[in-house]
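Missing here: one protein chain of the complex. Every other protein chain is in place.
Presenting subunit A:
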Amino acid sequence: MAEVHIIGQVVGASKFPSKSLFCKWSLHTGGGWKLISGLKEGQTQVDNPVYDEITHWSHPIDVHYSTKGVQGWPKIHVQVYHYDQFGRSELYGYGFCFIPTTPGSHTIECCTWRPVGSWRDEFMQYFLGGGPQLRAPDVIYTGNDRYRLQTQTMGSVHFQLGIILRNFHKFGIET
């Protein structure tokens, strides 16, 4: 049985409109995967950098999966929220990316996006904050029905991940 270790951290975020951010992350896999140990989801603290342009979270990820097939390779999903001075949190971006399939150390940049509403929504958002969110988060996971979705480019989330693969070669899988 092939095993995957994902060890690393959510380093931080950059290029977002404001810097006081926090992030929810979770790992998603297909059916043939089994979580052996570790936490597959988490939420970071709110970081408000004073000098830097980059928000740093340094949130640890240490997960051990075992699998019986390659299909459904783990994906990491992030939701970035902005936490403002009044204590409100608004959505700043959804992001999704694959865990690299090669062993070794990887720096990953996950681009994020945010759904955009109508003119009225944007007008309200400008003055009141908040903003549209996805009612069904499945849209992010599947990626098939996104066609009608209007989105806006947001910043990116950075990961530093070490991947250790075990027994893949034994089953004829070239990674």
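Following the convention adopted for this analysis, contacts are C-beta pairs under 8 Å (C-beta built on N, C-alpha and C of every residue); 3 or more make two chains touch, one makes a residue touch a chain; residues count from 1.
Everything that follows uses one rule, which is that contacts and distances are computed from a predicted model.
Within the choices "Trafficking protein particle complex subunit BET3", "Proteasome subunit beta", "glutaminase" or "Meckel syndrome type 1 protein", the name that UniProt assigns to the complex's undisplayed chain is "Meckel syndrome type 1 protein". When the missing chain is restored to the complex, the residue among A:66, A:89 or A:125 that touches it is A:66. Although one chain is hidden here, its contacts on subunit A can still be listed: residues 1-3, 32, 34, 36-37, 66, 68-73, 75, 94-98, 100-102, 106, 110-113, 116, 143-144, 146-154, 156, 169-175.
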